[in-house]
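These notes are about the structure you will find just below.
Heads up, one of the protein chains got dropped from this complex, but the rest are sitting where they should.
On to chain A.
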């Protein structure tokens, strides 16, 4: 549009960047030429009443910012608009944001408010921000807490004086148990107080266990931090190399299967006189939990794990990372570049690791030069006696490449292979000599430089090569190459006594036209010849020295003066001249051709500093391993306050038993995972139901209103207790609202693994017909529905099959068995006129058409008992008779098992105290000795699943009621003699009371 052209020109003629066309809007005409004025009109537009004008103004501001123009003076006007539209704001804004961040019922709005507040970079609001962050850190919503963690570095950069207070917040957030928060808080930790490694101790195991479910960016940060942590806390697993080679490390921790396997050789430890190396179980935990992340799609995560293994794993285990790193080579070229840099460093120390993947580093003509050079570096590092011939053949193709920089790098690589591997030195040298006749000068020059280095190793054998090179001085113009040749001739002038003086003669002729570096070498050559063959070269040397005396470059003048004093005997010359020959023709050590990546591994791999080979700002040094391991018990986690009442004595015992590895929190990984395998059978019964969409009904009240009410509740509590219990409360809250939402969001991914187990089980057991599958545990109790006498020959029994009722997860499935004891067939067996308590529902079984005499038939029906033991009454009909029957469920059948870890169990138990907890003491029955009997009895009484538990004296079970999904938690604690105690925690007190009675009865029999 014509009128906007002036506007565009004013902005430097840049093509219109998605700029809205302003048409004949008076504000955008060319009349306003100064910046000040233009902003003025934008302000006017923003202040106007028309929404369309405002919108256009906004768009223009965005376009301005996109070009890097300063629009800060428009800030107030913009903010005013934002505020007016969306939330009724009364100034002052920041505190208003704080209010929102604290009180809004919707967690997303609370979070956004905090985000906005923390992004305002004005020092004056620091106290307000601090308050808001503190509040948000104990918010019930993990998302808000995550936002709080994000806000910490912002506040820190605004006002570093707040560090101490912020560390307190970080400490609190580090204790958070949700995956959402973990990544962000560790990031804040790294920015604010990376030196406070002591804050990590208590959270170490938790972080290791959560790691796999943290979002990918958080994983990178956590892994990098844990690498540093591990370096300060554990012993070097490779300190006793010899021991390791014998086969493995011994660990204290033997109960776990995986550990057991690694736990091979004690004998080896005895052979070695040094103290045997014992890997800390926590060290092992870290290695084990990070390994699956090598399969991540995110290259940064893979690299982070790779560096962790490189820095922390025993030598024998580092190999696993090679495959993953080689995979990254398929990725974008930038990723390749970084990965290759790291691989290059790794190959120097651990060559064997990448040897099988040699061919993956072969170079393609389409690779960018920098990638080619790095691959070459890796290939060179990987070269050894066995593969050198393959590698050299490969190098030969590279030399023909069109990319000359790459060819030069290849020649250097050949040189390095030749120095490292003695067998091929002659072959390489011959190859390089052939290159001397190459048409490309760069190639020749590079070859000369490399040959010079090689010759230095064994000059006497190769005087013919030196002669050949001497001839090249006529043709080669590259200064470095000329200098190299001159140096060679000078150094080995005794091997070529005839040629050397002639070369000097030629050089003297062209001296003035040479480059500085060449001139210096000419002086050098002259001096050496003067010392060895002064008869022939005395005059030439004098001539060269005279030329150098008047050179423009002071280095050359100085050198000339120095050499003259040294070698030409005069009256004034000091004692030094006697030693001139020794000075110039001392035996020089052959150069070692080293990889530029040598010793780079003192930087943490994968870091920016490593890549640049220079310390970047904010880089945290990777500490050396400690001489002796610091106290590992610092990582033991205290059992939180709320579980103490139920099992205080137990814990004391536990601590005595396992001082190294208190897993009272159930965070030990090994036990947990081992157990979860066993328990998963029960999970399958509950989880799929969870995730099914049927339960969606009546989910209208979303989490918003729900959490709102909880919110106000929690705030009314006293400050301190709130802080402590908030995270748990929130867990519960989440769980609850999750259930109410009826899992619109599907199984939570904390439970992902468990769900996958249950899906696995589903696959196995849900496809064959339900009748065919075996019951969950032991023989099922059968109850009589209709005696064969009352039923006139028709006997009916039922039992609770403990399978989820297909079709409705809220129903208990009842398996009914009909036996026809009469002489005639019974027809159309069906349910009629159920008389139910309010709320109860029945899913009738399909009608049985014919039951021949003597036959047995089994059907399944579903009954929703509404979590009560009220009987379901209905009529059972045949084609001739009706019978009134009643099914009364034992309380134990009203629930279904769920799987939880010990940790979760304790957490949940802590929330079901007081009225919801029923405890009874009892004396165990005669036959009731040993864990497995107790477990069997409890499970046959109630449909619960066992919760893994560290103590032998305690058995725990968990389930939830079928209809409402209230948790049912059972703890059986055995004591001396046969005394025992049963505790049931359940929201539904009635169910709890009845269940305690039933269990008591079962156990005291």
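Definition applied: a contact is a pair of C-beta atoms (placed from the backbone, for glycine too) under 8 Å apart; a residue touches a chain by one contact, two chains touch by 3 or more; residues count from 1.
In the analysis below, contacts and distances are computed from a predicted model.
S.K.: Which choice in "AP-3 complex subunit mu-1", "Hemoglobin subunit alpha-2", "UPK3L protein" or "NADH dehydrogenase [ubiquinone] iron-sulfur protein 3, mitochondrial" gives the name that UniProt lists for the one chain left out?
M.R.: UniProt lists the chain left out of the view as "AP-3 complex subunit mu-1".
S.K.: Out of A:220, A:795 or A:842, which is the one that touches the chain we can't see?
M.R.: In the full complex, the listed residue that touches the missing chain is A:220.
S.K.: Would you mind spotting which of A:232, A:298 or A:858 touches the chain that isn't drawn?
M.R.: A:298
S.K.: Just name the one of A:334, A:385 or A:423 that touches the chain not displayed here.
M.R.: Residue touching the chain left out of view: A:334.
S.K.: Tell me which of A:47, A:385 or A:440 is the one touching the absent chain.
M.R.: A:440
S.K.: For the chain that got dropped from the picture, name the residues of chain A it touches.
M.R.: Residues of chain A in contact with the hidden chain: 14-19, 51-52, 55, 59, 62-63, 65-68, 106-109, 115, 118-119, 121, 141-143, 150, 153-154, 157, 179-180, 184, 187, 212-213, 215-217, 220, 224, 292, 295-300, 302-304, 323-324, 326-327, 330, 332-335, 337-339, 359-360, 362, 364-366, 368-370, 394, 397, 400-402, 438-440, 606-609, 611-612, 614, 616-620, 688, 691-693, 743-746, 748-750, 752-753, 755-757, 759-760, 762-763.
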